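Every protein chain but one is kept in place in this view of the complex.
Chain lettering (A, B and C) follows the sequence in which the chains are written, and residue indices restart at 1 in each chain.
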């Protein structure tokens, strides 16, 4: 709290970093496997997708108002280095028949599961070559996908969604690039918003960082505010279906502890089997104070893929 | 009825074709434009996506049971000639940090909007180089997509869905490849099922043809049973949000009238601005006699694309 | 001459532009077709590829010294907007057999005929939709290449090559971006070098512009010095097998006459059926004063393609 006071004095709106507390070591395979969903489980937090949860979500629908939570996929979007998104309009074919029908299609060349608003499956990340549930990635990887835990096995996810507006809590449009969201932030925001997290929720965290999307792409991908190790661990204790945010890795990047690299990816996906959802569009939700809603997302059934570009929706 | 009697005599399970009645001529541009949704409209039947319609759909959700309506996308799926779907696992990167994080992604090269279970936008088809609402396709086509009516503008579609089980009506597992579904078939099936079509519905027609998917891909794409000109015109009069089926073009193919080519594509997309949804998985719905449900589909926001591969869901 | 005097005064080594003289109008189809090689000809200047010409080239080989005339194809090369070059290493397969064999390959996604050092075929360019020999491009274009004049029909080109060192003539390392090479420049350089152009030669023009390659890619593709309309017409009168240069379009770009666009592409490829060869590496040739040599180039046999990325060689 002391450093917070100092920062407020410095005009930084009460935002602080706490690199000192960051240090994290992955649990050993014997500590983390089998997962709480059982040996051999490939669904992780996707196991929350049950009729009861769908009904719980449906009960959130009261006005029929929908919020689109995804960005448009185009050449001018921010994209991680080494990834691409190219759409090539094909030459029209036709005319066919007396109806003079013409047909148009396009070829897309892209890491389509890992561009734009994207949903991470469990083959996306590993610790020391071991995936979620300690499956050795080299044993399940082929040239055309993974033989286990491919994203085609996830299916539609419909559950109650909650928005945690940290930018709003801090009174800023956009959190600073090096701001690590703390457990206290999450608790205070939930209290302020008058909601709580329930098991199986889709938990979406608003940072405002998405306001740089398409405006300053270089800045957007250069780093971002987000949850760190402690906040991720706290959130996962609430037993969510997934964790999402309006930044590119959900978590703060780079991590304040320079010795660890995107640790929340490992904590969520690899250790706990909790899905991540990145590059969300959440500004309209935050503005409308839509903190509870039915969350619906339909990952493409890309056989053996590590994730899926998605177009999720919030409905209330 | 006479030809039907003859066919029954021939042991063809009461299925008949009526090529004679098929002939169709596209309405002239002045007859079909502007569309009923107004000059300059780019949404067509997507205009049915309203809060009222979402609420109407949500009221269908009573048990939380979900049905996945899409096929898995893989190298062994049927695919139209000239299209491809290739997923290339990228070499793993890592280890990063003291957490020894590894990362996996994949490159996909595909007409991703027009493979697998797919949703057709309005730039997909034209009559004599004119798209829906008589937009000249050459004026809106670029090398990287269309500047109007791209599929990114559609957004989530949630509405009441109805299944019309024609295979069930005819008492067959799979309709014959050359069976054209008639208006009478649709009316009888709806009556038998005790449901009716409401404006804004997602109308899904079950033919059983999907049972060839992945079993005999060559047969699957060689043709299929489906609605023809008359049934399409009748369905469109009911003012649906979209027409879908468990075959590759929704309509019968090739058309019994050999002079016209996939006319329902032009009738639905080009003339009336009604979306099509192809290669659906409907067998479980039919088996469960789930004839009414909430239909949810989230097309990817592929800028300027002619369609989107999708993973829609029925919920009841 | 007045502006030249001023430029010399300004220390620009006698380099001048002459926009006034640039204006060019394409000859009408009846004026330019059939080509001098006859109606229906698809080879144009490639008709110079004869045993006699090969022997003429072989006689240039006296020491066995070779010069590689092409750039390395990599992600850091300059590339025209809208084109791409991506090489994806595939996951290794193996081990196979008791010999524990592993295999590596890579997927390349690129306009491979039109990146790096590249050879232009006759389907690459048209005037008002008419290609070389007035073939209508829409009648020969398919989704997977052209049915006439594809680059697969060219084959190895081996002929006498000559280098015309204009940078050397002007005493500069690199010609200025807006310098248009004149007929007088060509004549003076040839005289200074003690060589003359013979029918069927590969004529390579050195500008020094390639020194920006990989050093300032943005500058490299932003424009370049090169031949203009008059010099191109003069060179084509010498009846060459091809015209090449160490810049991206062989010709000056943009053209000093702002109303015409890359006219030398039309003059060479479309009107006269003379191939172009772009992005050459010529600095070593110029430095070695290797003005005459055997020129060898092997376009890939890409069926129906508009050109081929190549790796030509000069041997003396």
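A few notes on this one:
By our rule, a residue touches a chain if its C-beta (ideal position, glycine included) is under 8 Å from a C-beta of that chain, and two chains touch if they have at least 3 such contacts.
Just so it is clear, the model here is predicted, and its values are computed rather than measured.
Interface note for the absent chain: among C:50, C:196 or C:222, the touching residue is C:50. Annotation: of C:83, C:192, C:237 or C:289, C:83 touches the absent chain (contact as defined above). Touching residues on chain B toward the chain that is not drawn are 84, 86, 90-91, 93, 109, 141-143. Mapped onto chain C, contacts with the missing chain fall at residues 24-26, 49-55, 58, 61, 63-66, 68, 70-75, 83-84, 86-90, 92, 94-114, 116, 123-129, 137, 141-146, 152, 155-156, 158, 255, 259-263, 265-266, 294, 296-307, 309-313, 315. Residues of chain A that touch the chain left out of the display are 82, 88-91, 107, 109, 143-144.
Throughout what follows, only the chains that are shown with their structure count from here on.
For the pair chain A and chain B, the distance between C-alpha centroids works out to 30 Å.
With touch defined as above, residues shared between interfaces to two or more other chains in chain B number as follows: 88-90, 107, 109, 143-144.
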